[in-house]
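Could you have a look at this structure, given as structure tokens, before my questions?
Left out: one protein chain. Kept in place: all the others.
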Amino acid sequence: MEQFAEILQRIENDIQAIKGQGKVADYIPELAKADPGSFGMCLVTLDGQEFSIGEADQKFSIQSISKVFTLAMVFSHLGEKLWDRVGVEPSGSPFNSLIQLELENGKPRNPFINAGALVVTDILFDLYEDPAKALLDFVQSLLHGSDPIRFNPDVARSEKEEGFRNAALINFMRHYRNISNPVEKVLDLYFRQCSMDMSCRQLAQSFLPFADHGVIPYSGQRILTTSQTKRLNALMQTCGFYDEAGDFSFRVGLPGKSGVGGGIVAVMPQKFAVSVWSPGLNHKGNSMVGMKALEWLTSYSGISIF
Amino acid sequence: MEQFAEILQRIENDIQAIKGQGKVADYIPELAKADPGSFGMCLVTLDGQEFSIGEADQKFSIQSISKVFTLAMVFSHLGEKLWDRVGVEPSGSPFNSLIQLELENGKPRNPFINAGALVVTDILFDLYEDPAKALLDFVQSLLHGSDPIRFNPDVARSEKEEGFRNAALINFMRHYRNISNPVEKVLDLYFRQCSMDMSCRQLAQSFLPFADHGVIPYSGQRILTTSQTKRLNALMQTCGFYDEAGDFSFRVGLPGKSGVGGGIVAVMPQKFAVSVWSPGLNHKGNSMVGMKALEWLTSYSGISIF
Amino acid sequence: MEQFAEILQRIENDIQAIKGQGKVADYIPELAKADPGSFGMCLVTLDGQEFSIGEADQKFSIQSISKVFTLAMVFSHLGEKLWDRVGVEPSGSPFNSLIQLELENGKPRNPFINAGALVVTDILFDLYEDPAKALLDFVQSLLHGSDPIRFNPDVARSEKEEGFRNAALINFMRHYRNISNPVEKVLDLYFRQCSMDMSCRQLAQSFLPFADHGVIPYSGQRILTTSQTKRLNALMQTCGFYDEAGDFSFRVGLPGKSGVGGGIVAVMPQKFAVSVWSPGLNHKGNSMVGMKALEWLTSYSGISIF
Partner (left out) sequence: MEQFAEILQRIENDIQAIKGQGKVADYIPELAKADPGSFGMCLVTLDGQEFSIGEADQKFSIQSISKVFTLAMVFSHLGEKLWDRVGVEPSGSPFNSLIQLELENGKPRNPFINAGALVVTDILFDLYEDPAKALLDFVQSLLHGSDPIRFNPDVARSEKEEGFRNAALINFMRHYRNISNPVEKVLDLYFRQCSMDMSCRQLAQSFLPFADHGVIPYSGQRILTTSQTKRLNALMQTCGFYDEAGDFSFRVGLPGKSGVGGGIVAVMPQKFAVSVWSPGLNHKGNSMVGMKALEWLTSYSGISIF
């Protein structure tokens, strides 16, 4: 296990040459404030060891990574019936999102494109009286520490003010009867879930159940069945990185999920979860330095699902 | 390892209830002759053990599975430069193939859609004096036995007579200068490579290098680097099943490749390769019974990359 | 001129055999109430003669025909600058609306598809303090009689309750900064303009300026220049019938505009304007009997722009 300590050390050294690369997301003012030179990484093993470098305890906006949490909540309740409303196939290229929604009658390709995540959030309103609280409680339950998880109201408001594209998507799906609750309410929660602030350490901890057949190692509580966990990992593998899922799978070889805040989380089944954060994005919207750090991790360790 | 013998036995029992399901490919007369009730399966481990049920030694048309062989040949020569001419991302839905080619200036999304495979075959003409012979020699070198691999001239001719869609694709890419050799020659070889007849046993053997870091276990010969092997597996995982790659990944959880002849091959890295054959296809063009058999294999064994 | 009296008589006879054909629009309850057997037609010549058959004075929901009025208002103010925000090309097929908006950065193909009409309505808010009143005043000014034009609040509300597709379109264009005013306000006016109730006689009268170089014959008031009138007619010719513009041009040969309420208005430049109404629609959303009546009109009279 010292292996990981050494590898992370090596990554920390290598990262210096490329730190600050990429372009911070600037479509909303709150995200644009991030420092492109920031970098943190944390790897947590199933047996509870934690290895970290950089700003591993600095909180940042998890954005689309939140889609994994809401999916896990909804999947555990609905099981396979969920796939009547959202698919499990990659979406191809970004321009397809709307035409595919149209050609496929308002059923999104997968739960990680925005349209699919909006359907998942819509379902939360059918399952919980207070879905916002339920989501925070769920994420909190995944963590080792007691530091409370919170939405960031400034980020949520900022997202909402610029959220016309998501408003278009949700109205379009409502037209096809694939959204059941009022669009305003669903959009509000969606922008709030994306605004959650978490650190690399927290994210890595929170993804451990996906490396451990669906069980929270800290509490022994089961959040998904073994089969559901396998399927969620398969979904992350094929759809977790927008239209760069193939490239991530190709270069890193681990299931994972990224967010425009610059965070990425990935899991090595039966071994560990790892999170990295650096706000500079490549042109596909994934953390440029983060992708590289994970590529090095699998290269140096020789660990990969393939 | 007796485990596999038992599991295959159980699959053979279970398969009786669904044998004959699906629709045999009938777009060319030669494939339409297949018996939908046929079924074979063979699992070969890295240490040389072979487990088989049904018609595991019956030869059938491997069709698109041949794309993995040509890709391996070309990738080992060109390395990462190959990705200038063909991408590594899933293609989304089938209707996208042509519009994506158009929007992306004739560069196919990945080497497993027909357009991408045609580019790969085109490159064979730049690498070999006699690419047809080179391909047969390559596949033969992967096998344990000496039973000679051959093209099936009836199937190749039948494909060619109905090959207007592939002719459209290759002319379209030639328009974008992504095909260098005469379209007729490339198409001819493409139809021949798809016509190769192999058995489940041969296919499983031939995929062992992808489970073993790129080395042919029978000869110790390396065909790909460890890193290239990982990448080829990642490509099969995300793009190996047409627009059903997500579903296969979701249900089976192994990298693999299917063909409209009803064959499927998959690998469990560091453990085994497995091939299944049953000509009845689902509406996405993948073997219906074969998909189920592999799903049972991973369910019963608990083995999956996730 | 008795010619027209005879021709309309002949059409009235012929129409009996097909009356009631087509399917009444039922996407909102208010429109679904229409009687598919209804039929009216009115032809008004430049020199003031009126020829009518059937329920020519029965009011109905003009729906998309209102797009011609708002376009005329905005075009007369902005002139050619209008085409920076909306195009003048046919849109091809319906499924293209969203992908085209996406590929062309939120600029709709023409002012008669919903997206384009929403941009036009958005501009009304920049031109008038009370655009709803301005629109009613404008339409009233085109008419001979004094019967007041009104919005139908039940229809407008009904449209709004089901208006998720239009909400998607307008949010999408707002994302691309091609909508300047609050989406709710623009949508409200859009649904109100579509809800206007007018009779065939009123519609035919109101379109006379487009047959007369832009001058209202009853008052001598100019609403468009000769050149602008020609261009508006060209737009109706190429884009006035959703994805059936070609077929209407092909069969009828006059510039015109249809609405899902079952109304159609067309003009023969320098000669007349004609309106027809019958609520049963064909599968493209145009009045089935109305299309036929206009086809007969041009066949029997030998009149066509071609």
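Per-chain residue numbering starts at 1, and chain names A, B and C are given in the order in which the chains are listed.
In this text, contacts are C-beta pairs under 8 Å (C-beta built on N, C-alpha and C of every residue); 3 or more make two chains touch, one makes a residue touch a chain.
Here the structure is a predicted model, which means the values were calculated and not measured.
Colleague: Which displayed chains does the hidden chain touch?
Modeller: Per the touch rule above, the missing chain touches B, C.
Colleague: For the chain not shown, which residue from C:61, C:76, C:121 or C:229 touches it across the whole complex?
Modeller: Missing-chain contact among the listed residues: C:229.
Colleague: Using the touch definition from the top, which of B:83, B:128 or B:172 touches the missing chain?
Modeller: The one listed residue touching the chain not shown is B:172.
Colleague: From the listed residues C:100, C:114 or C:275, report the one that touches the chain absent from this view.
Modeller: C:100
Colleague: In the complete complex, the non-displayed chain touches which residues of chain B?
Modeller: Where chain B meets the chain not shown: residues 95, 98-99, 102-103, 164-165, 167-169, 171-172, 174-175, 183.
Colleague: By the contact criterion defined above, which parts of chain C meet the unshown chain? Give residue numbers in ascending order.
Modeller: 87-93, 95-96, 100, 103-104, 109-110, 226-227, 229-231, 233-235, 237-239, 243-247, 249-251, 253, 255, 269, 299, 302, 304-306
Operating definition for what follows: only the chains that are shown with their structure count from here on.
Colleague: Can you tell me which chain lies farthest from chain A, using the average of the Cα atoms as each chain's centre?
Modeller: The chain farthest from chain A, judged by C-alpha centres, is C.
Colleague: Need the central chain here, defined by C-alpha centroid distance to the all-chain C-alpha centroid.
Modeller: Of the chains present, the most centrally placed is A.
Colleague: Measuring centre to centre with CA averages, how many angstrom lie between chain B and chain C?
Modeller: Result: the chain centres lie 55 Å from each other.
Colleague: Whole-Å distance, chain A centre to chain C centre, using C-alpha means?
Modeller: It comes to 48 Å between the two C-alpha centres.
Colleague: For chain A and chain B, let me know how many angstrom lie between their CA-based centres, rounded off.
Modeller: Between these chains, centre-to-centre, one finds 32 Å.
Colleague: In chain C, what residues contact two or more other chains?
Modeller: Residues of chain C touching two or more partner chains: there are none.
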